[in-house]
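Have a look at the structure that comes next, please.
The complex appears here without one of its protein chains, the remainder shown in place.
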Amino acid sequence: MKNVKPGDRVAIEPGVPCRHCNYCRSGSYNLCPDTVFAATPPHNGTLSKYYKTAADYCYPLPDHLSLEDGALCEPVAVAVQILKVGDVRPGHVVVVFGCGPIGLLVQQTAKAYAASRVIGIDISQKRLDMASKVLKCADGVFLPPSPATNEPDAQAEWCASIAEDIKQKFSLGEGPDVVIDASGAATSIQIGVNLCKKGGRYVQAGMGKENITFPITTVCIRDLTIRGSIRYTSGVYPMAVELVASGKVTPSKLITHRYKFEEAETAFEVVKKGGEDVLKVLIAGVE
Amino acid sequence: MKNVKPGDRVAIEPGVPCRHCNYCRSGSYNLCPDTVFAATPPHNGTLSKYYKTAADYCYPLPDHLSLEDGALCEPVAVAVQILKVGDVRPGHVVVVFGCGPIGLLVQQTAKAYAASRVIGIDISQKRLDMASKVLKCADGVFLPPSPATNEPDAQAEWCASIAEDIKQKFSLGEGPDVVIDASGAATSIQIGVNLCKKGGRYVQAGMGKENITFPITTVCIRDLTIRGSIRYTSGVYPMAVELVASGKVTPSKLITHRYKFEEAETAFEVVKKGGEDVLKVLIAGVE
Amino acid sequence: MKNVKPGDRVAIEPGVPCRHCNYCRSGSYNLCPDTVFAATPPHNGTLSKYYKTAADYCYPLPDHLSLEDGALCEPVAVAVQILKVGDVRPGHVVVVFGCGPIGLLVQQTAKAYAASRVIGIDISQKRLDMASKVLKCADGVFLPPSPATNEPDAQAEWCASIAEDIKQKFSLGEGPDVVIDASGAATSIQIGVNLCKKGGRYVQAGMGKENITFPITTVCIRDLTIRGSIRYTSGVYPMAVELVASGKVTPSKLITHRYKFEEAETAFEVVKKGGEDVLKVLIAGVE
Partner (left out) sequence: MKNVKPGDRVAIEPGVPCRHCNYCRSGSYNLCPDTVFAATPPHNGTLSKYYKTAADYCYPLPDHLSLEDGALCEPVAVAVQILKVGDVRPGHVVVVFGCGPIGLLVQQTAKAYAASRVIGIDISQKRLDMASKVLKCADGVFLPPSPATNEPDAQAEWCASIAEDIKQKFSLGEGPDVVIDASGAATSIQIGVNLCKKGGRYVQAGMGKENITFPITTVCIRDLTIRGSIRYTSGVYPMAVELVASGKVTPSKLITHRYKFEEAETAFEVVKKGGEDVLKVLIAGVE
């Protein structure tokens, strides 16, 4: 145990992998099938006074960070992994579907990474305002209209036309370098893949329906790269702590509700119910 | 003009890009929107006595290769590009859907690249025999049953079960490193994505319906990379010529029909009609 | 000509490659042997009233940039290429040897790219002050002592000890992720390679003596990557213009001397004479 000592305040990476399988040995520990992941059955979560975990999956917090900041390193780490998978580079134009917590943190992180322009898309104007006015991480936002039809082929055509509208509205030329879906919505995915510039990258981070209608021929003839992002890999948590510590990413601004430990059940109800006013809900530990 | 001289027998790369756009300048000339591509409207093809093209898109043939071999460097180049996009490496297990000309050449090339095992899949036993018995490029072949249903969700489930069957039959463990679809069939794509090992690569090379039902959540949680392959990039044609010259890849074995220049129309009819007995159809030039 | 129109104010990339060789076709046009590079014999430079060049190697300047800014996009582009070669990523610790114009711009660009920490090293305190106090691009600076000896092996040992001192002073742990030499000095190179963390990257950007004493066994057993950086590749100039336009990189602060067109010879004398007070010397065109 070299990186932490008793009494340290730490951010906890919630999954500890087996360290022995080929995924672990090759640096893809996010894929380890034997990971002990907090709150993923059969493993309990961290809602307890003490939680035992591996030292190397704990990251000391700088003194000026609160435990709330520490807890919120988790969604930031999710965003950092998504940008890693998306290979977002300085100068890139990045479009993000979904302005929930992950989508917003992806946008903030992309700006911190010197993305040239970041566009946020959501069906809630309130959430778009979070992106453009509160966090000021989006250089532009877009509220797509409701789909005109549910018939798969017609809807696909409609999605392609919305992609064109977005390119026009924001003068995206050939299209963005990277499109990230943090919504999981079937139409977002269709629009997003159509939006990508030729040779560009699309990252699926949001989870919705298992199977959707998908423009596979577009992927082929436009030489796209479609990637999935899941959990975190090496270096991601330290980067998340650093982004929060430097103030470049501010997940605490996403906290909409706070509950005491005794009110945990209510907290879960609020999250389950959801709605555009519910972003991050915190259950306070004993400080 | 440094690479060819008058009288050289050459393989011709059919597309010459603009050399000025960002795609051309960054090495992705396959994406250049202003490419002059033979037989892609408004450009004529090469069915003429003389054909004028850029010298650097011509590749001299070694003396022991015939002009037929030279003509067949084109589909080999398609296969080489697909393996480049698939990042097929020595030791990889590769599954290829479709045993038409491209699928077969992909399999031969994968073996030449020291792939550990290559599995060919097709709904024609005759074509599977080409893979396993004639070209001997497949270490195993699989003839999938007909789908039990056309209902999207049920068919998706069926596809996932076929993927499991394939893993079992060939003891693929976590699944193949790379899956390549050279069929364009909707069910092949569904089976193929489900088949990929976690963190693996899937390449869409075949073209069928524009929109299909697609297991996007699987892509996300299994950290897959889905790529499209289109045309050729730098270094691909020289590799194709070399593979044919060394005898490691033998496209001439795919020739099922030969026609004289005057019979060109018949040749096109044969290709258009298709069928499992039609692989490569050649129209002979004047030697 | 799609990207510029008559009357546009532009930054000019000084080299136009042949567009036909394998380097050009694969995106490495910086290596094209037939590049027409301004002021590289036998080609004249741009010291003339009119200069004819390829449109796609001209980059329009936003209205708020001056022609001086435009001229200074060149050294910024050199820095952008160096960071590209160094694969500098958000969160990286970067050490830069040399605080001349290129070294300083590399440091500014690294900060713009969300490098975690940037350390500047030079033998001139004045130049270190530029890094830490004027441009504020260095989180720390270091002035190495004079080498105790010129005997190759003893000097190599001394360099290794200085590398240790730097690690200690800045708490660099295993060492920086990326070391960039923009000095060309033999001792900087020795120190720099010894400084790199295991598996890290070292970029040679400065040019000094052709042959130097080099710790090759360290490269081997520490699994280092040593790269050279030369000229610019696709996407680099647009990124440079954007960095200057956004104010993240401020090359105009490096201007120490300005001369009229008629005084060009004096300008060259000043540059040739050099010294720690000479950074960028501009010859004004006719506006």
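Order of writing sets the chain letters: A, B and C. Residues in each chain are counted from 1.
As a working rule, contacts are C-beta pairs under 8 Å (C-beta built on N, C-alpha and C of every residue); 3 or more make two chains touch, one makes a residue touch a chain.
Since this is a predicted model, take the numbers as computed values, not measurements.
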Residue in contact with the excluded chain [from B:Leu31, B:Ala112, B:Cys159 or B:Leu172]: B:Ala112
Hidden partner chain, touching residue among C:Lys5, C:Lys49 or C:Lys209: C:Lys209
Full-complex contact with the absent chain, from A:Gly27, A:Gly45 or A:Gly173: A:Gly27
Missing-chain contacts mapped onto chain A: 19-22, 24-29, 54-56, 233-235
Residue numbers in chain B that touch the chain omitted from display: 90-91, 112-114, 116, 235, 238-239, 242, 248
Where the unshown chain meets chain C, residue by residue: 23, 28, 30-31, 85, 152-153, 156, 189, 198-199, 204-230
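Just so it is clear, only the chains that are shown with their structure count from here on.
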Rounded Å distance, chain A centre to chain C centre (Cα mean): 35
Chain centre separation (chain B, chain C; CA means) in Å: 43
Overlap residues in chain A, where contacts from two or more other chains coincide: none
